[in-house]
Every structure is written in structure tokens, then in C-alpha cells.
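What you see is the complex with one protein chain gone and the rest in place.
Here is chain A:
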Amino acid sequence: MAENGDKAGPEPSNRVVIGVTFGNSNSSIAYTVDDKAEVIANEDGDRQIPTVLSYADGDEYYGAQAKAFLVRNPNNTVAYFRDFLGQDFKSIDPTHCHAAAHPQEAEGTVSFTIKDKGSEEDASTVSVPEISVRFLRRLFGAASDYLGKKVTSAVISVPTNFSEKQREALVKAAKEAEVEVLQLISDPVAAVLAYDARPEAEVKDKIIVVADLGGTRSDVAVVASRGGMYTVLATAHDYDFAGVHLDNALIEYFAKEFIKKHETDPRSNPRSLAKLRAESEATKKALSLGTNAQFSVESLADGYDFSVTINRIRYEMVGRKVFEGFNRLVEGVIKKAGLDVLDVDEVIMCGGTSHTPRIANNFRGIFPETTTILAPATSTVAINPSELQARGAALQASLIQEYEAEDIEQSTHPAVTTVKHISNAIGVTTVGPDGEAFTPVMAAETAVPARRTVHIPAPKEGGDVLIKVVEGGTHIKVTKPEPKEKEEKDEDDSDFDSDEEEEETREKIWKIGSALAEAAIKGVKAGSKVEVTINVAADLSVIVTAREVGGKGGVRGNLRAP
């Protein structure tokens, strides 16, 4: 992925690397110390740095300061432009730029006309790639300032649906901002890596849903994590339910409250609307932490100050439609992956909007208890959702910083990344309470080559045991609640509990598939365990080995490649 072009990048040993996430709404920079990723605060003290540039009197502002100019100087403020990079004018959505500089088409690229020089009169047309260079330069500069060393290289996380053209444009922009892109990694996988790199994390086979709920878009991915390797099974990208839609719901709510009082619509005036928007977003964020928040704007419209409190319950009603949209989005992508909520081991919530307790609690409701919902509202070990991608990018940067650009390029080549994934689980049959049971050894969607080992108890009395290696699949068993018999009760409160409708229970059931092999381990000691190893080669041939744990010898056999 490293794109060096004409000029060779820095020597690996001289690199100063960071991880970057470059969003439409916010960007973040992170670095690693002692294998731990830290997100860097810029000179304003922000770790989520608004992806905004603004020009006033020849000065360039970025981040939170620039965002503040959306009220006073929207026409010279450029915001929500990341998705325009590497795109044609006809394929961009200008919606979110409505209250900022408007995108236009100039010489075949998307551009903005802004007065970025000192004088009032002469405006320049600045292309999106150039805007990106300028913004990234500020971002990288903040990192260099913080680290006290000039940042030379970065890993940047991007959405999974970023096209080749968008990737190229981003790499080029970074390079112009004098940073070598070591690799572009995908947003959801960056988030997974941030969690998996924690020292307490174990490498486990699991299905992860990454819900990246941002400002202008929500991206959900289903990721199979197999032996520490990640495969994206399905994705969804949504531009109708995201952070700004919650802002919009609040804007409407507060505008109506204001109209009730002052009989004038603050939305009809762009400046009032900008103030309303900024304060609505701030109120929304405050409601993620507290159960009450103060909405307060000086001179909101017609010279009226406006100050009201809103509680979380009210907010959750106001945002209900968007919240429900998130539920459907997540359920939809799981279905797209051919899975069920019962298959999901973890939900990683990332992106700023994932701070919202209601959303995390709603997810808690649609997944079974066995699924971990990693969000501040539902888990004490959750990492700040706004920091996950930058952290993941920083971790990846530190992993590969020693590599020559050429090596990185070759190692991330599709010839290396395109790999067969087994469609069915492989396991052994064991004795369950209801007879023959399937015990998985290697999960479906494991990339090959792969090896898995399990220890399985022998029957209590020991003796000769059978190891039957089979493929396995799952299906969802739905049990309708048995119609409760109406019991005659003495107490009067009997209709209290009968009112509650019992929900049907759904469970994942393993089904034994086709037989692969049988092996015998003879004379196993009582109370002993048997170790079974399944080794699938890149060509799908299989080696099965089995032995008594602690015993000598054992059995070994091969299955031909199909």
C-alpha cells in the first residue's frame, strides 16, 4: 500500500510514525509508547479534531477553532469534505456543506471558493485535494509538535468502501503534506486491533460487529476474527442515520420550543441556525454523560437569548427514529453476512455517536446476553469509541514501521491477502446429554492454512476412545413459549404476571455434517484427556493428530485436498 512514487521515503530506522483517522467530521492522531497507543491532543487540547479549515483575515484555522467559524464565517469555512477526495463532482453529496463553503466543480475536480488570502476581495478556488493537504499538514503538525519530532510516516484508517481512487488521492495528499503513508487500513479493523492489542486480550476465534457511528455516516462491518487474523464478511454504509441526524432532531425540537416562546423560527436565518446546530450538538454530547443538559444560546434569533434544560428521556424520544434506524442497520448487516445475532461474540461501538447510552442499550437489547457490547454505557472495559480507529492505526504503524516500503507493499498484496476460508466448522463428535454432540475445533470462516488444538476428556473410566472428525453447521432453534395454563390463584394480583408476554427463546444448535475421519486412541487412562489437532493446509488438505495428553505416540492421518 505504501506509495512512494518518485521520491523514496525515509529509511525505516529514521521513521517517526503515527496513526491517523481522517473523518468527515473529526480526525485524530495517535502514537504508541511501549506498545500502548495514545491519542494525541492538539494545541487546543482536542483529541477529536474537527475536520474543518477556516480562513479569516489571511489566517488559517483548523479543528475546533475553524468549526466555531461556521457561525460567523461559514462561506470561508470548509467542512465535511473527506468523502469528496478522489471523487467526481457528480458523485458527491453536498448536504452537510450547506452551512459552510459549498462544493463546486472546477477543472474536473471538486473545489471550494474561499477567501484564503489576506485581502477581502480576491477569493481563490481551492480543490478538495488541496484542502486535504492543508488540513493534513495541520494534523501532522500537531502530532510533530506533541512528539517533538517531525512525523515522517503514518498509517491512516479509511472506510471499507473507499475506492481505489479515493485511496490514491489520500495517499497523495498525505505525501504532499510530507508524510509517507505506510498503509491504509480499514476503519472497522483498526477498531478491532485497538481492542485486541490490549495486554489482557486473548487471541480467540470470534465474530465481531463493528458499529462505527459517526457524524455524517454510519458504517457497520461484520468481522470474523480467527487466530488473530481478520476477515470482513459483510458491511453496510448508511448516510441517513448518523450523528447529524440526531443533531437535526434536536434542532427541530429546540426550534419548536423557541417558536412557542418567541414566535419566530430560528431555522429561517442561517446564522441562528448555525448557533442552534452548534449548541444542539453540544447538548447532545452532554446528554451522553449526564441525564440532564442545559441548552443555552445568547441571542439565538431576533436578539432573544434562549436557555432550556432537556433531560435524557426527552432526548431519547426526540431521537427515537434515528436510534431505531441504528438497530435495523446492525441487524441488516448481520443478515447480509448470513449470520444471526446469536453468532455475534462482540459488538465494538466506535465513532463519536457511539457514546450515546441509548444506542448501546438498544444494542444490548437486540443481542443475546453472551454478546459483549463494547461501549461506555454497557461495558466498564470499553475504550473511548472516538479513539479506537486512531489507536488501531497507531498500533499498526508501530508494527510495520521497521519494514521497507517495498516489503509492506508486497506483504499487503492481494496475492497474499486473498485466501481460502473454510465454509463449515470442523470438529469432533462428543457425548452430550442428548446423545451425539458436535464440538467445534476450527470455526467456519477460518482462513487457511490454520491449525487448532483442543483437549477433550476421555470417558470417565478411560479405555479405548473414538475420535470422529466431522464438519458442523449451526441452525437457530426457536422455541415458542408454552401457552401458560391459567392457574386459579387465590391472590388478586394474578393478572399482573400473566400480562407479560413471554418471549420465544432462540438458541444456536450445532448440526453434525459430513464425516471427515475416524481415529482411535487405545488404553486411555481413567480421567485422562485427549489432545486433538486439526491442521488445514492452504489447499484444504487436512492433517489430524490425536494423542492422550501426557501420553506417548498417538495417531496421525491425512485427508486429501478436495
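General remarks:
Note that in this section a contact is a pair of C-beta atoms (placed from the backbone, for glycine too) under 8 Å apart; a residue touches a chain by one contact, two chains touch by 3 or more; residues count from 1.
By definition in this document, contacts and distances are computed from a predicted model.
Entry comment: the absent subunit's protein name, as recorded by UniProt, is "J domain-containing protein", drawn from "J domain-containing protein", "Cyclin-dependent kinase 4 inhibitor C", "quinol--cytochrome-c reductase" or "Geranylgeranyl transferase type-2 subunit beta".
For the options A:Leu289, A:Met317, A:Ile476 or A:Ala515, the residue in contact with the chain missing from this view is A:Ala515. Only one residue from A:Lys150, A:Lys468, A:Arg506 or A:Lys525 touches the chain missing from this view: A:Lys468.
Across A:Ser124, A:Ser268, A:Gln294 or A:Thr430, the residue that sits in touch with the chain not pictured is A:Thr430.
The chain omitted from view is touched by exactly one of A:Gln104, A:Ser268 or A:Asn311, namely A:Gln104. Within chain A, the residues in touch with the undisplayed chain are 1, 89-95, 97-98, 102-105, 160-161, 183, 185-186, 189-190, 193, 196-197, 202-203, 205, 223, 227-236, 238-240, 260, 321, 324-325, 328, 332, 392, 396, 399-400, 410-424, 426, 428-432, 436-437, 439, 441, 445, 447-460, 463-468, 471, 513-522, 529-531, 536, 540, 542, 544, 555-562.
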